[in-house]
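What you see is part of a larger complex, with each chain still in position.
Labels A and B are assigned to the chains in the order they are written; within every chain, residues are numbered from 1.
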């Protein structure tokens, strides 16, 4: 994909499909009119919707069994920014990058910010990495970071987070996501309550330094890298911590961080109910934290999650949520995967917008599950491709960008 | 729904939508032409496709915690046939009913067959119930039926199956499905190998009486009603039994009979590979054998299963497979649920037919997961409603029958 954007590739591509698109759009608008669907209102919302790209997602991912990098894997944050710009030029809804420290450390963050700006990109939430030792690191995170028994190691982990905040302020970020792998592998290894206590103590020190207009997102995960217990393991724990910390602290939902059979959309609803939903890490999974491409195995689930996000209780907050892709691109070109994933997210969002919520509520209030499910399916079965193409055209981006990915 | 079919409801309904449908159909045909999709060929296949309705699915289902029947629950197999006829008149692809014995016992099976015929319905596979004691039953299935330690109880269970075969022959069935709940609730309660031995011994006696043009389907399930071990618990066990019994024995896949995170489409592929796939029980599930409405929670999964069924290795056998709905309608009108479910199955089948298999193979052979996934999504995102409506019109059935369900 690297060279995709030479030679006006978008223009050439769009020219080829434009007349066909225009005809399709007329049909689609007619369809909306006939079915009393608010084409303009929905388009406006999609135009406004933004998804952040993860800096670590630009390189080839892997498992503990190995990694198979492709040629052209970006070597540093500057190259990652260039790759992000390719995605965003095609897709148009991914104008920001979420950096990870110390992985993305540079000497001059003002320069970094300017570099991103030169590609019309800005910085989304910063991420702190305390689940891994860096070369020459004096204190090890082997037995925990923010919850480590050793106050020196906890302080080091806190300091890394504070550094992230300082960097983030320079970069123009508006928040930080904290995920820790702290936990245990053996029954008896850790005292759960003590760990949680230490976590809260450490997080309070971080919270103190969160700027007024920032948010602090807590990301939970049931297991991996710890395989018996994990300190921040579920939404309940995430919530009580966010509650304890204060109004700037919220919960982040990663779609792959749940036990088998979890009703994720209900967790989304709970956090909205509690006014503690802060954002998302989008991906898909079949078994655990597989970090597969968003929407690649269960697109209906993604649609249901967006449906929850459109609940009246979330109206004011929807556009304040942080939406981010978090995937491990083990067997694909990361740029291609990110283009497809952004598209899948927009598809789910658009379809959810087409649900007639008044009618849905009518069926809910009248205990009519068949009516309710039909209302959902009606919206879900709408082919929203044309609408998304129109959004991209209006943003100067590509018609059907994903088809540019096929060799 | 009971009175739906009075007063030419289909005619009236179709008249209302016909001109709109015709316009849509032209658009759809054009779309197919432009994209080189074989509209006529695909339509022909869908016209030929048949799904059986389960006699026990016509009444309100329930759980161990209770059952909430609706008014008008059919009281016997004759009334169930009437209900099936409503479904089939609207949907057109469900011309048969699968009976369950002893539940559906009558005194005159010739009369029963004639009664079904008078509604243009015939009988699909018969099912034997040996997981439940009937009133006044001398020998109990509490500790197993075909695998019971007591030879008298095994013989009784075998005899019920033989009776099913005799009845099925009168009814015009072409096969029998055997599901047993035999298993254990405590480690140590049963000897797994002995149980499997007894199962095979019993099944051989049943197999002997299977008519030449019949099939014997083995249905596996990991748990429930037994909660520690189940004799026929997975596809592997089902396969070795079918293999041992002979060519008329095949495996049935119920979509809800799998452990969490199972890749069901791979099981379908395995059984095709081994030439032992016999048929399906369609439903959907989130947790276990939930018996929810087909396609209601994960429609993409259903599409992927049909994609496997269209594999070249299954070409000859596809139309010999037994497709059946098996659901528990706990909170809906069974007739409405069956109409929706039949529609969901046709949607998945139609979409799978639209996959360009040559291109898919190209991407597979060239290790291009992005290309492959796009090929699947392209087909999956086609709105096939118009095509299915056309199929129904050609069968004298209803346009968009599911919308007749909304009160």
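Assume contacts are C-beta pairs under 8 Å (C-beta built on N, C-alpha and C of every residue); 3 or more make two chains touch, one makes a residue touch a chain.
The structure presented is a predicted model; accordingly, all values stated were derived computationally and were not measured.
The full homomeric assembly consists of 4 copies of the same chain, 2 of which are present in the displayed coordinates.
Here is the rule we use: only the chains that are shown with their structure count from here on.
To fit its Cα atoms onto chain B, chain A must turn through 180 degrees, a value rounded to the nearest 5. Averaging Cα coordinates per chain places chain A and chain B 38 Å apart. Residue ranges of chain A in contact with chain B, taken from their complex: 27, 260-261, 263, 286-287, 293, 296-301, 331-333, 336-337, 340, 366-371, 373-374, 380-383, 385, 402-403, 405-407.
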